[in-house]
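Every protein chain but one is kept in place in this view of the complex.
What follows is chain A.
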Amino acid sequence: MAEFDRADVVIIGGGVVGCAIFRRLALAGLKPLLLEAGEDILSGASKGNSAILHTGFDAPPGSLEVVCMQAGYREYQAIRNRLNLPLVETGALVVAWNEEQLARLPAIVAQAHQNGVEDVTQISAEELRQREPQLAPHALGAVRVPGEHIIDPWSAPLAYALQGLAHGGRIRRGCTVSGGSFDGAWSLVTERGRITAGLVINAAGNFGDRVEAICRESPFKITPRKGQFVVFDKPAAQLVKSIILPVPTERTKGIVICRTAFGNLLVGPTAEDQETRDVAEVDEQALAMLIAKGQEMLPGLAEIGVNAVYAGLRPATQFKDYQISAQPERRWITVGGIRSTGLTAALGIAGQVGDLVAQHFHPMEESAPTWTPVPNLCEERPRPYQIGGEIVCHCEWVTRGEIEAALTGPLPAGDVGGLKRRTRAMMGRCQGFYCSAQVAAIAEGRITL
């Protein structure tokens, strides 16, 4: 049994950002300890996003965000095969639906070029129709962004966490940090007792300002911004090849139509500020609005059923940019406000954090990595059911072997959500009508249902 009461480096928060930092520091030999409040990793913002690997074409030029996104984008592609992570190379189209939006397309192209995304071009309504014949005919033109892709938002951070574990890191779940004191080292208060840490990294997502207050008065305040989604059944994924993005406004990227790595199509997200930090409710009107918007842009959706609905919370602050900094004298690193691009940027953020650690706290030595490939859940690559086995979840074709595997190993599913994210069981069109009792029986004694 690993010791959990002290570590040179403690990372607070097992979202995609915390997992990527965990991996980076473990690869550098620092044996980090990651503390996650939830029963499983990805219990916060990282459990519900659009799963787009962004190029950064529309990010604010010169921002830390665009630097991290582009570094993350490159590193993901460099390591993904070793970790068995998918990349669905869809490209994106920023579609103008009226004259005003059409007039803004050249500026979008210019910004993309300024951000170094050189292959972004404007295309005509005619070319748009050729590329996406199912799109509603009133589209007037588009910006084409060939490099925007789709990934599996849960397997990626899981792979980062597993690689960190393989390199001597440790993860403690169900462990909320509620306070701490500093006397040259940190003594963190958790419901599982005190934990001594030589360096603390705050990657607490929507609780970032509260955790920051353990170290100092938080320079940022989080106001979670909710995004709701509707997931359509698999036939919908045949309707578009690219990610369909709207011309963005000041506040949000707007409502996107996007395939998923799992072969579905999602429409969302909304952007709604809320106070609650840990519960993202869906709401009937917003979902109906999303369906209507989706059908307006993609009329074929009218024929296709809704599989799932969900909502995620972006850790938004009063600042547009990420809040990443070190307090060397307090042995603390802040990684906050990773609002709406953290899935893409995580590996890049981890690189930044690695630099801060090397600069202020510990030498970072690269060792030869041990690769920890994760099971593939992406419909475009081979999945176990194609080889054979007892299928338990009939909508997503999940085998008993996959469910068993997700319940064992160095980081077994910690709760139902974790099991779903690792296998896709119960996430399809029937939402457990056929398989939930069977899945519960398989998981009995290992997770509580």
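Just so it is clear, contacts are C-beta pairs under 8 Å (C-beta built on N, C-alpha and C of every residue); 3 or more make two chains touch, one makes a residue touch a chain; residues count from 1.
The definition used in the following text is that contacts and distances are computed from a predicted model.
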Choose one: "FAD/NAD(P)-binding oxidoreductase", "Fe-S cluster assembly protein SufD", "Thiolase C-terminal domain-containing protein" or "Sarcosine oxidase subunit delta". The correct choice is the protein name in UniProt for the chain not shown.
"FAD/NAD(P)-binding oxidoreductase"
One chain isn't shown here. Among A:Asp119, A:Asp278 or A:Asp355, which residue touches it?
A:Asp278
Identified contact with the non-displayed chain, of A:Ala37, A:Leu158, A:Leu287 or A:Ile403
A:Leu287
Among listed residues A:Ala78, A:Ala358 or A:Ala441, the absent chain is touched only by A:Ala441
Given A:Cys19, A:Ala203 or A:Val309, the correct residue touching the omitted chain is A:Val309
Given A:Cys395, A:Leu411 or A:Ala425, the residue that touches the chain left out of view is A:Cys395
Spell out, residue by residue, where the missing chain touches chain A.
231, 233-235, 278-284, 287-288, 291, 303-310, 385-391, 394-395, 397, 416, 429-434, 436-438, 440-441, 449
